[in-house]
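Just one protein chain is left out here, and the rest sit where they should.
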Amino acid sequence: MITEPIVRASTITVWLTQAGADVRARGDYLTQLDAAIGDGDHGINMTRGFDAVDKALAGQGDGVLPGRLLILAGKTLVSTVGGASGPLWGSALRRAGRALGDVEQFDGPQLALALDAAIDAIVELGAAAPGDKTMVDALVPASRALHAELDAGSSLDQALAAAAQAALEGAEATVPMQARKGRASYLGERSIGHQDPGATSAAIILAALARSVGESG
Amino acid sequence: MITEPIVRASTITVWLTQAGADVRARGDYLTQLDAAIGDGDHGINMTRGFDAVDKALAGQGDGVLPGRLLILAGKTLVSTVGGASGPLWGSALRRAGRALGDVEQFDGPQLALALDAAIDAIVELGAAAPGDKTMVDALVPASRALHAELDAGSSLDQALAAAAQAALEGAEATVPMQARKGRASYLGERSIGHQDPGATSAAIILAALARSVGESG
Amino acid sequence: MATATTPAMKKFLNDPADAVRESLAGLAAAHHDLLRYDADAQIVVRADAPVAGKVALVSGGGSGHEPLHGGFVGRGMLDAACPGEVFTSPVPDQMLAATKAVDGGAGVVHIVKNYTGDVMNFKLAAEDAADEGITVESVLVDDDVAVQDSLYTAGRRGVGATVLLEKIAGAAAESGDDVQRVTALARRVNARARSFGVALSSCTPPAAGKPMFDLPEGEVELGIGIHGEPGRRRERMSSARELAGVMVEAVVSDLQAPPGAQVLTFVNGMGGTPQLELYLLYGEIDRQLREAGLEPVRNLVGSYITSLEMAGASLTVLELDDELASLWDAPVHTPALRWGA
Partner (left out) sequence: MATATTPAMKKFLNDPADAVRESLAGLAAAHHDLLRYDADAQIVVRADAPVAGKVALVSGGGSGHEPLHGGFVGRGMLDAACPGEVFTSPVPDQMLAATKAVDGGAGVVHIVKNYTGDVMNFKLAAEDAADEGITVESVLVDDDVAVQDSLYTAGRRGVGATVLLEKIAGAAAESGDDVQRVTALARRVNARARSFGVALSSCTPPAAGKPMFDLPEGEVELGIGIHGEPGRRRERMSSARELAGVMVEAVVSDLQAPPGAQVLTFVNGMGGTPQLELYLLYGEIDRQLREAGLEPVRNLVGSYITSLEMAGASLTVLELDDELASLWDAPVHTPALRWGA
């Protein structure tokens, strides 16, 4: 178990920076997805938020605890994104940070618990269930895959890769769904046939997590 | 001189009906000319006016004097056209009608005087000089041609055909002019290169006059 | 839901030929406390007209510039409006009917924007009114600095100053001023106001059913009139700051107000410009006017003299004095302009 990657504060910074870069790079695509069934701002919203997260993280000295970094990033998202995704992602990261408490580093099972805390926060605030065509449809399968792989003894790298893959598939699986939450729900049946933007950005963010832990491991 | 056509009330009715039909048929073209250097309503304005003239004339019994018909048509144009062309053409016909007085029929020289009276009314109201790129640039050459032909002993038919031709050439000659009156003048040099809509409709109306007198003669 | 009568363009219309009349009927239905619409005479008249002993203000012009003029009929502004077809001067019959409907014995002032058609139709109407024994004074509005006032043009167009003049002269008339004073005040507003407009798009008159002109991608029309007449020149689209600069320069250099002069700034939307942009533009203009040494002390921001759904804006600057300012501040109650009442 000595080669098992451990998550540290620096991993969190790398992850959020990576996630921001990926969201930025795919911003137009996310906005396009949102234009089809929402109001066409999801890429802009998430980019604005991660720009602010970058700045907030840059202001942090060494030795800040990973949980603290997540809380800071969450607060930053709440304060800068607006829309639906701001409070949802913001609350998610804050709750994950609080779940980690004061640890300096943590392992796979702890990471899985933090992810579950994040999902809890999203569901508490947004009340979306799987199948409602939201970010939850990417995050819940990811959590399930992460737990399953870890339980089966896979490495954290492998487990996160599986989680990212599950998130991607979860996002793609939103295409045939009829939205029941968020703006897309106004469309009724016309929401069918389009991929949910929030599920898509969630998959991007989880892919960045898998890559970041792999790199810094 | 016994075969020389004489203008009667019925000629006036035929003329105005013909002029209306021709203006209506070329309404889009006139509006298009006006859109280039004015406000794109000249065909609509003139059509509205001649529609009303048709109705007004239809309400007249036999035996109304030609001068009265012209005054009626003029008043109708004033009351229905609006814009620049309404008061100009309306005043023109009213003044022509008054110039004819109570005659039951009249000849070429009297017609030429009536045309001059019409032009006087237009110039009094609008103060346009030849070369200003207005209807005056069609009407003044028409009057000049009419007088010249009649003086030279041509038949009224021939003289009116020459007048109509002069009006057409006058209208075409407005293309290189820079407008100094009406909306087109706002354009300054940008008014150059376009044919004046009011001169064009004037030429159409004079062509109808030549045809109507020819027919009923 | 599609029917044989479906209009080709996308507008809230029935038969396009009825657009002006149906719209005026709607205006009257919404504001019957303020005004009535005489469909036969095709005029909009203040509900309590004629007001005995009060100088009456009659304005008019083509439709398509709403709220001008029907939206300014009411207490403290116009007594009657004569709306023509879209972008076409009304006819003298309307003006005469309006003049007779509002004449309270103290004289009637015709407010005429300087367009050949408006001028000539109002002239014929004033002659008719004189024949019927009604004193009519005519005030010409010609504030558009985009047009050179020379022998080679029909003179400057009447644009944004019309709104300010109708408000200020309307307040004077409401306060009991006589016809000479009301006329003189109206002329003073015109003399002290200058305007300049910019179009970012064309517009589509209902009867025409297609845009008045083409404005290529990325170009703006500078010095536009309010009838969709093309402007003085076309340029590449630029920033709000730069466009504000063009407008301010054109207006200020022509107005030649003394340094420190107090002004009213009127930033007008042409119909299709969102308020977000209009206030952004106002912010730029306000700053640049101050930099030019003027002191904006009053303002009006909104779409008050429009060209249907044209995207664009105009700037009008009126040099104020105490009297003009207090007449501006006086109560007004019309569908489109209302305060103090």
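Letters A, B and C mark the chains as written, and numbering starts fresh at 1 in each.
One rule holds for everything that comes next: a contact is a pair of C-beta atoms (placed from the backbone, for glycine too) under 8 Å apart; a residue touches a chain by one contact, two chains touch by 3 or more.
All values derive from a computational prediction rather than experimental measurement.
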Among displayed chains, the one left out touches A, C
In the whole complex, of A:V23, A:V53, A:L88 or A:L115, the residue touching the missing chain would be A:L88
Footprint left on chain C by the chain that the document does not show: 1-3, 5-8, 10-14, 19-20, 22-27, 29-30, 63-64, 66-67, 71, 86, 200-201, 218, 220, 235-243, 246, 271-284, 286-287, 299, 301, 303, 306, 308-309, 311, 313, 335, 338-341
Missing-chain contacts on chain A, rising order, are 31, 35, 37-41, 44-45, 48, 78-88, 91, 125-126, 178, 180-183, 185-188, 190
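The definition used in the following text is that only the chains that are shown with their structure count from here on.
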Chain adjacency by touch: line, ring, star, complete or other shape? other
Measuring centre to centre, with centres taken as mean CA positions, what chain is farthest from chain C? A
Which chains, taken as a pair, are joined by the highest number of C-beta contacts? B-C
When the centre of a chain is set as the mean of its C-alpha atoms, what distance in Å lies between chain B and chain C? 33
I'd like the Å distance between the centres of chain A and chain B, where a centre is the mean of that chain's Cα atoms. 77
Separation of the C-alpha centres, chain A versus chain C, in whole Å, is 55
Where in chain A do residues touch two or more of the other chains? none
Using the touch definition from the top, which residues of chain C touch two or more other chains? none
